[in-house]
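Please read through the structure below; I'll follow up with questions.
Here is chain A:
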Amino acid sequence: ADVKVGLLGGISGPIAAMAPPMIDAAKLAFAQVNEQGGVLGGQKIVTVVGDSACNPQNGVDAASKLVNVEQVTALVGPHCSGPVIAVANSVAAPAGVALITPSGTSPEITGLDDKGTVYRTVPSDDYQGRALARTLVAQGTKNVAVAYLNNDYGSGLAGAFKAEFETQGGKISGYAAHEEGKASYRTNLAELSRGGADTLVIFDYGDGSGLTILRQALENGFFTNFVGGDGMKSDAPIKELGAENLTTFVASSPMGEASSSLDSFNKAFTAAGGSADAIFVANSYDAAFVLALAIEKAGGDKAKVPAAISAVSDGKGEAVAAGEWKKAVELIKAGKEIDYKGAAGDLNFDANGDVPGAYGLFSIDGESFKLQTPMN
Partner candidate 1 sequence: MEIPGILIYAMSMAIFMGIYAILALGLNIQWGFTGLFNAGIAGFFAVGAYTSALVTSALSANHLGGLDLPVPVGWAAAMLVAGLVAWPIGKICLRFRSDYLAIATIGVAEIIRLVIKSEGWLTGGARGVTKIPRPLASDNYALSELSYLALVVIVLFCIYLLVEKQLKAPWGRMMRGIRDNELAANAMGKNIERRRLEAFIFGAAIMGLGGAMLAHYYRSITPEAIDPMIATFLVWIMLILGGSGNNRGAILGVVVVWTIWSMSEFVTDQLPEEYAIKAKYMRVFIIGLMLQLVLRFRPEGILPEADQKSAQRRK
Partner candidate 2 sequence: MLEVDQLTKSFGGFKAVQSCSLSVKEGTITGLVGPNGAGKTTLFNLIAGAFQPTSGSIHFMGKDVTSLSSDKLFHRGLVRTFQIPHEFHRLTVLENLMLVPENQLGENLLANWLRSGQVRAQEELTRQKAWETLEFLELTHVADERAGNLSGGQKKLLELGRTMMTDAKLVLLDEPAAGVNRTLLRKLEEKIQILNKERGYTFMLIEHDMEMIEKLCDPVICMAEGSVLIAGSFAQVRSDKRVLEAYLGEVVGDAA
Partner candidate 3 sequence: MTNTSKTTPTLVMKDVRAGYGDADILHDINIKVARREIVSIIGPNGAGKSTAMKAVFGLLNVRGGSITVAGQDMTGWKPNKIVQNGVCYVPQVNNVFREMTVLENLEMGAFLRKGDFTAALDRVFSLFPDLRERRSAMAGSLSGGQRQMVAMGRALMLDPVLLLLDEPTAGLSPKYMEQIFEITRSVRDTDVSILLVEQHAKQALTFSDRAYVLAAGQNRHEGTGEGLLADREVAEMFLGG
């Protein structure tokens, strides 16, 4: 028999552009599993894709279909925080089905009363915002303006960044939220630049309004340096604006200690036709891979999968890197503890299903992002 896993993503709706690569990355992980012998002694993992459209109504409906009708063993997704919370509350937790979101960054997810079913492979915004703030101050950037997207992702990151940056003695000379989908952000930029900062920090998506902001800032010469969160570490700016125009642009992104994991993912994903710089793809891959490990560990028992997820990546045991499925299976068979070190970080789930995360600051080199400095 096959093991069914649900991939729940915001395929239609506001993050339509981000969802497909994320789904592809998750599928890549399962493909690797299947190639390397499958789960539970030769069974294949098959995926069923559901569309949460980035709103709770569709999310819960799609999750209900996956869990109740398709009888999936676990869910990877949804992508947006709102549906994550709603699905966790009204489907995953009641049904006791594990849920790993690769991109739900809201702090609210931490404290959900989820009976241990909810995990995420993306760190809560808190960590990244603070790490980025520290790194910038350490690099000598003391005065910045912040433009953030008015959603859970943008406002979460911006809030954390602001608090830490100011504690570190930095000055935020402009701080403003914006709505997505507008054609012009030039006056926003003009307002922000009036504070006198020459660095703009953008917490937005690089293939959405973040790109528009970056473009309009560059074209009109509003700022000289640009810093983005992980959402901005997207191939879209390179593709649309040209690498030659982005020499002063850096973006932070989660990464693991074992950068071999990231390399191996990058290689595999590029080979499969994906863009490794797309937003949240590594997190998505990790979510799928760790889930496969947990299924193996739980022996296919749906009810045991949630607990198994934290067991396979809790910082204890033999390290397993991205793509090393065969090795992991053998270890599990041998009854050894394993510790998955993912492409987007080491994971190491805490009791709430959150990951602490480690970050690096990336700059553009050639046509893709290259690690500039690790952040802490």
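How were these picked? Simply put, all candidates are chains of the complex that A comes from, given by their letters.
Points to keep in mind about this one:
As a convention for this text, a contact is a pair of C-beta atoms (placed from the backbone, for glycine too) under 8 Å apart; a residue touches a chain by one contact, two chains touch by 3 or more; residues count from 1.
Keep in mind it's a predicted model, so treat the numbers as computed, not measured.
Touch, as defined above, links chain A to just one of 1, 2 or 3 in this complex, and that is 1. The residues of chain A lying in touch with candidate 1 in their complex are 7, 11-14, 19-20, 23, 46-51, 53-58, 60-62, 64-65, 67-69, 71, 80-83, 85-86, 89-91, 94-96, 106-108, 111-113, 150-156, 177, 179.
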